[in-house]
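I have a structure here, written as C-alpha coordinates, and I will follow up with some questions on it.
The excerpt is restricted to a subset of chains, each kept in its original location.
Order of writing sets the labels: A and B. Residues in every chain begin at 1.
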Amino acid sequence: MTPTIYILNGPNLNLLGVREPHIYGHETLDDVRQSCEAQAHSLGLQIDFRQSNFEGDLIESVHEARDHAAAIIINPAGYSFTSVALLDSLKAFDGPKIEVHISNIHKRESIYQTSLVSRTADAVIAGMGLRGYLAALKEVADRLAQNNA
Amino acid sequence: MTPTIYILNGPNLNLLGVREPHIYGHETLDDVRQSCEAQAHSLGLQIDFRQSNFEGDLIESVHEARDHAAAIIINPAGYSFTSVALLDSLKAFDGPKIEVHISNIHKRESIYQTSLVSRTADAVIAGMGLRGYLAALKEVADRLAQNNA
(Lines give C-alpha, C1' and ligand atoms only; values in the text may rest on other atoms or scores of the structure.)
Protein backbone atom coordinates (compact mmCIF):
# COMPACT_ATOMS: atom_id res chain seq x y z
CA MET A 1 0.00 0.00 0.00
CA THR A 2 1.29 3.46 -0.85
CA PRO A 3 2.13 5.26 2.37
CA THR A 4 0.47 8.65 2.87
CA ILE A 5 2.47 11.64 4.03
CA TYR A 6 0.69 14.54 5.65
CA ILE A 7 2.13 17.87 4.59
CA LEU A 8 0.82 20.54 6.94
CA ASN A 9 1.17 24.25 6.36
CA GLY A 10 0.57 26.85 9.03
CA PRO A 11 -0.79 30.39 9.10
CA ASN A 12 -0.32 32.84 6.21
CA LEU A 13 1.21 30.23 3.94
CA ASN A 14 -1.89 30.51 1.73
CA LEU A 15 -0.39 33.85 0.71
CA LEU A 16 2.80 32.24 -0.58
CA GLY A 17 3.94 33.68 -3.89
CA VAL A 18 1.71 36.67 -3.38
CA ARG A 19 3.23 38.13 -0.24
CA GLU A 20 6.67 39.70 -0.50
CA PRO A 21 7.73 37.72 -3.60
CA HIS A 22 11.24 39.26 -3.44
CA ILE A 23 11.70 37.28 -0.22
CA TYR A 24 9.55 34.20 -0.61
CA GLY A 25 9.71 33.80 -4.38
CA HIS A 26 6.88 33.69 -6.93
CA GLU A 27 5.81 30.11 -6.37
CA THR A 28 2.39 29.76 -4.78
CA LEU A 29 1.36 27.16 -2.24
CA ASP A 30 -0.40 25.38 -5.07
CA ASP A 31 2.92 25.17 -6.92
CA VAL A 32 4.42 23.65 -3.79
CA ARG A 33 1.60 21.13 -3.65
CA GLN A 34 2.06 20.12 -7.28
CA SER A 35 5.83 19.75 -6.92
CA CYS A 36 5.32 17.66 -3.81
CA GLU A 37 2.82 15.44 -5.57
CA ALA A 38 5.25 14.78 -8.41
CA GLN A 39 8.12 14.13 -6.02
CA ALA A 40 5.94 11.85 -3.86
CA HIS A 41 4.82 9.91 -6.88
CA SER A 42 8.40 9.27 -7.97
CA LEU A 43 9.22 8.09 -4.42
CA GLY A 44 6.25 5.73 -4.22
CA LEU A 45 4.41 7.92 -1.74
CA GLN A 46 1.15 9.83 -1.78
CA ILE A 47 0.51 13.11 0.04
CA ASP A 48 -2.32 14.83 1.86
CA PHE A 49 -1.48 18.51 1.54
CA ARG A 50 -3.23 20.99 3.86
CA GLN A 51 -3.02 24.56 5.00
CA SER A 52 -4.78 26.22 7.90
CA ASN A 53 -4.59 29.48 9.75
CA PHE A 54 -6.10 27.83 12.84
CA GLU A 55 -3.88 26.28 15.51
CA GLY A 56 -6.70 23.87 16.36
CA ASP A 57 -6.97 22.68 12.76
CA LEU A 58 -3.28 21.88 12.62
CA ILE A 59 -3.51 19.98 15.89
CA GLU A 60 -6.44 17.95 14.63
CA SER A 61 -4.64 17.17 11.39
CA VAL A 62 -1.78 15.82 13.46
CA HIS A 63 -4.22 13.71 15.47
CA GLU A 64 -5.75 12.41 12.26
CA ALA A 65 -2.28 11.59 10.97
CA ARG A 66 -1.89 9.13 13.81
CA ASP A 67 -4.30 6.84 11.97
CA HIS A 68 -3.79 7.80 8.35
CA ALA A 69 -0.24 8.92 7.78
CA ALA A 70 3.16 7.26 7.77
CA ALA A 71 4.97 10.55 8.31
CA ILE A 72 4.39 14.27 8.79
CA ILE A 73 6.07 17.17 7.05
CA ILE A 74 5.13 20.43 8.72
CA ASN A 75 5.84 24.08 8.09
CA PRO A 76 4.28 25.54 11.24
CA ALA A 77 5.02 29.14 10.20
CA GLY A 78 4.02 31.59 12.93
CA TYR A 79 2.88 28.82 15.28
CA SER A 80 6.42 27.42 15.35
CA PHE A 81 7.38 29.97 17.90
CA THR A 82 4.32 30.09 20.14
CA SER A 83 2.35 26.84 20.13
CA VAL A 84 3.00 24.43 22.97
CA ALA A 85 -0.27 22.74 22.01
CA LEU A 86 0.97 21.96 18.51
CA LEU A 87 4.24 20.68 19.96
CA ASP A 88 2.28 18.40 22.28
CA SER A 89 0.22 17.00 19.43
CA LEU A 90 3.34 16.20 17.44
CA LYS A 91 4.90 14.45 20.44
CA ALA A 92 2.01 12.01 20.19
CA PHE A 93 2.84 11.08 16.60
CA ASP A 94 5.28 8.19 16.31
CA GLY A 95 6.36 8.28 12.66
CA PRO A 96 8.99 10.51 11.08
CA LYS A 97 8.37 14.25 11.57
CA ILE A 98 10.21 16.74 9.38
CA GLU A 99 9.97 20.49 10.02
CA VAL A 100 10.40 22.81 7.04
CA HIS A 101 10.87 26.57 6.90
CA ILE A 102 11.02 28.41 3.60
CA SER A 103 13.49 31.02 4.84
CA ASN A 104 16.41 30.50 7.22
CA ILE A 105 14.63 31.49 10.41
CA HIS A 106 17.89 31.57 12.36
CA LYS A 107 18.89 34.75 10.51
CA ARG A 108 15.72 36.62 11.40
CA GLU A 109 14.81 38.78 14.44
CA SER A 110 14.82 36.98 17.76
CA ILE A 111 11.06 36.19 17.94
CA TYR A 112 11.48 34.00 14.84
CA GLN A 113 14.58 32.12 15.97
CA THR A 114 13.42 29.48 18.40
CA SER A 115 10.91 26.97 17.10
CA LEU A 116 9.09 24.99 19.78
CA VAL A 117 8.25 22.38 17.15
CA SER A 118 11.98 21.65 16.69
CA ARG A 119 11.93 20.09 20.17
CA THR A 120 10.12 17.09 18.73
CA ALA A 121 10.94 17.15 15.01
CA ASP A 122 13.34 14.50 13.78
CA ALA A 123 14.88 16.86 11.29
CA VAL A 124 14.69 20.55 10.46
CA ILE A 125 15.26 22.14 7.04
CA ALA A 126 15.35 25.93 6.78
CA GLY A 127 16.16 28.32 3.98
CA MET A 128 15.70 26.05 0.97
CA GLY A 129 12.39 27.52 -0.20
CA LEU A 130 10.06 25.15 -2.04
CA ARG A 131 12.98 22.73 -2.38
CA GLY A 132 12.88 22.19 1.38
CA TYR A 133 9.59 20.32 0.99
CA LEU A 134 11.09 18.06 -1.67
CA ALA A 135 14.15 17.31 0.45
CA ALA A 136 11.82 16.52 3.32
CA LEU A 137 9.86 14.06 1.19
CA LYS A 138 13.12 12.41 0.14
CA GLU A 139 14.14 12.18 3.82
CA VAL A 140 10.78 10.66 4.72
CA ALA A 141 11.11 8.06 1.97
CA ASP A 142 14.59 7.15 3.19
CA ARG A 143 13.47 6.89 6.80
CA LEU A 144 10.46 4.72 5.91
CA ALA A 145 12.67 2.45 3.80
CA GLN A 146 15.13 2.22 6.67
CA ASN A 147 12.38 1.30 9.14
CA ASN A 148 11.10 -1.40 6.81
CA ALA A 149 14.56 -2.82 6.19
CA MET B 1 -32.01 23.85 40.95
CA THR B 2 -29.02 21.64 40.35
CA PRO B 3 -26.00 23.85 39.67
CA THR B 4 -24.10 23.14 36.44
CA ILE B 5 -20.32 22.92 36.43
CA TYR B 6 -18.44 23.45 33.19
CA ILE B 7 -15.51 21.08 32.86
CA LEU B 8 -13.32 22.32 30.03
CA ASN B 9 -10.48 20.33 28.50
CA GLY B 10 -7.83 21.85 26.27
CA PRO B 11 -5.82 20.64 23.27
CA ASN B 12 -4.75 17.02 22.84
CA LEU B 13 -6.78 15.80 25.81
CA ASN B 14 -9.00 13.90 23.34
CA LEU B 15 -6.01 11.56 23.05
CA LEU B 16 -6.03 10.76 26.77
CA GLY B 17 -5.53 7.08 27.47
CA VAL B 18 -4.23 6.55 23.96
CA ARG B 19 -1.18 8.76 24.01
CA GLU B 20 1.79 7.67 26.16
CA PRO B 21 -0.27 5.49 28.55
CA HIS B 22 2.81 4.79 30.71
CA ILE B 23 2.71 8.47 31.63
CA TYR B 24 -0.93 9.48 31.44
CA GLY B 25 -2.50 6.16 32.34
CA HIS B 26 -5.05 4.08 30.40
CA GLU B 27 -8.14 6.03 31.24
CA THR B 28 -9.66 7.88 28.31
CA LEU B 29 -11.28 11.30 28.40
CA ASP B 30 -14.61 9.51 28.25
CA ASP B 31 -13.68 7.64 31.43
CA VAL B 32 -12.92 10.98 33.02
CA ARG B 33 -16.30 12.30 31.91
CA GLN B 34 -18.14 9.32 33.36
CA SER B 35 -16.31 9.49 36.68
CA CYS B 36 -17.04 13.19 36.87
CA GLU B 37 -20.71 12.60 36.15
CA ALA B 38 -20.95 10.06 38.94
CA GLN B 39 -19.06 12.28 41.37
CA ALA B 40 -21.16 15.31 40.38
CA HIS B 41 -24.35 13.36 40.87
CA SER B 42 -23.34 12.32 44.37
CA LEU B 43 -22.54 15.96 45.18
CA GLY B 44 -25.83 17.30 43.85
CA LEU B 45 -24.25 18.88 40.81
CA GLN B 46 -24.49 18.37 37.08
CA ILE B 47 -21.70 18.84 34.61
CA ASP B 48 -21.20 20.06 31.07
CA PHE B 49 -18.02 18.30 29.93
CA ARG B 50 -16.22 19.61 26.84
CA GLN B 51 -12.96 19.27 24.99
CA SER B 52 -11.56 21.44 22.23
CA ASN B 53 -8.30 21.88 20.44
CA PHE B 54 -9.24 25.47 19.57
CA GLU B 55 -8.29 28.36 21.85
CA GLY B 56 -11.30 30.28 20.59
CA ASP B 57 -13.68 27.45 21.51
CA LEU B 58 -12.39 27.35 25.04
CA ILE B 59 -12.75 31.11 25.36
CA GLU B 60 -16.33 30.96 24.11
CA SER B 61 -17.15 28.14 26.51
CA VAL B 62 -15.92 30.34 29.32
CA HIS B 63 -18.10 33.18 28.06
CA GLU B 64 -21.07 30.84 27.89
CA ALA B 65 -20.35 29.71 31.43
CA ARG B 66 -20.99 33.24 32.63
CA ASP B 67 -24.69 32.60 32.03
CA HIS B 68 -25.00 28.85 32.51
CA ALA B 69 -22.47 27.64 35.01
CA ALA B 70 -21.94 27.99 38.73
CA ALA B 71 -18.26 27.09 38.49
CA ILE B 72 -15.55 26.16 36.02
CA ILE B 73 -13.07 23.32 36.21
CA ILE B 74 -10.46 23.68 33.49
CA ASN B 75 -7.52 21.64 32.28
CA PRO B 76 -6.08 24.07 29.75
CA ALA B 77 -3.31 21.69 28.67
CA GLY B 78 -0.96 23.34 26.17
CA TYR B 79 -2.84 26.65 26.29
CA SER B 80 -2.00 26.97 30.00
CA PHE B 81 1.40 28.26 29.11
CA THR B 82 0.67 30.52 26.15
CA SER B 83 -2.87 31.92 26.15
CA VAL B 84 -3.34 35.40 27.54
CA ALA B 85 -6.71 35.42 25.78
CA LEU B 86 -7.93 32.40 27.75
CA LEU B 87 -6.65 33.99 30.96
CA ASP B 88 -8.59 37.14 30.13
CA SER B 89 -11.79 35.22 29.53
CA LEU B 90 -11.48 33.46 32.88
CA LYS B 91 -10.90 36.76 34.67
CA ALA B 92 -14.40 37.68 33.51
CA PHE B 93 -15.98 34.67 35.21
CA ASP B 94 -17.01 35.35 38.80
CA GLY B 95 -17.68 31.86 40.22
CA PRO B 96 -15.14 29.35 41.52
CA LYS B 97 -12.45 28.40 38.98
CA ILE B 98 -10.35 25.31 39.58
CA GLU B 99 -7.37 24.47 37.35
CA VAL B 100 -6.45 20.81 36.95
CA HIS B 101 -3.37 19.19 35.42
CA ILE B 102 -3.08 15.44 35.06
CA SER B 103 0.68 15.40 35.64
CA ASN B 104 2.70 17.55 38.05
CA ILE B 105 3.67 20.23 35.54
CA HIS B 106 6.17 21.75 37.97
CA LYS B 107 8.47 18.74 37.44
CA ARG B 108 8.54 19.08 33.66
CA GLU B 109 10.82 21.09 31.32
CA SER B 110 10.65 24.84 31.77
CA ILE B 111 8.12 25.62 29.01
CA TYR B 112 5.55 23.58 30.94
CA GLN B 113 6.17 25.07 34.37
CA THR B 114 4.40 28.42 34.42
CA SER B 115 0.66 28.40 33.78
CA LEU B 116 -0.84 31.76 32.87
CA VAL B 117 -4.22 30.42 33.89
CA SER B 118 -2.98 30.00 37.48
CA ARG B 119 -2.95 33.79 37.74
CA THR B 120 -6.74 33.78 37.96
CA ALA B 121 -7.60 30.28 39.17
CA ASP B 122 -8.83 29.98 42.74
CA ALA B 123 -7.07 26.66 43.20
CA VAL B 124 -4.66 24.49 41.26
CA ILE B 125 -4.39 20.70 41.42
CA ALA B 126 -1.54 19.00 39.57
CA GLY B 127 -0.29 15.45 39.40
CA MET B 128 -3.36 13.58 40.64
CA GLY B 129 -4.41 12.21 37.26
CA LEU B 130 -8.12 11.60 36.79
CA ARG B 131 -8.55 11.98 40.54
CA GLY B 132 -7.66 15.67 40.16
CA TYR B 133 -10.98 16.28 38.43
CA LEU B 134 -12.88 14.58 41.24
CA ALA B 135 -11.08 16.57 43.91
CA ALA B 136 -11.86 19.70 41.92
CA LEU B 137 -15.56 18.80 41.85
CA LYS B 138 -15.49 18.25 45.60
CA GLU B 139 -13.80 21.64 46.06
CA VAL B 140 -16.42 23.30 43.87
CA ALA B 141 -19.21 21.74 45.88
CA ASP B 142 -17.64 22.93 49.13
CA ARG B 143 -17.16 26.45 47.79
CA LEU B 144 -20.71 26.67 46.51
CA ALA B 145 -22.05 25.39 49.83
CA GLN B 146 -19.92 27.95 51.62
CA ASN B 147 -21.18 30.77 49.43
CA ASN B 148 -24.76 29.73 50.05
CA ALA B 149 -24.24 29.41 53.78
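General observations
Assume a residue touches a chain if its C-beta (ideal position, glycine included) is under 8 Å from a C-beta of that chain, and two chains touch if they have at least 3 such contacts.
All values reported here derive from a predicted model rather than from experimental measurement.
Of the identical chains in this model, 2 are shown in place, and the full complex in the file is built from 12 copies.
To be clear about the criterion, only the chains that are shown with their structure count from here on.
Once the centre of each chain is set as its mean CA position, chain A and chain B turn out to be 32 Å apart. Those residues of chain B lying in contact with chain A across their complex are 10-12, 14-15, 19-20, 52-57, 77-79, 81-82, 111-112.
Interface of chain A with chain B (complex): residues 54-56, 59-60, 63, 66, 82-89, 92, 116.
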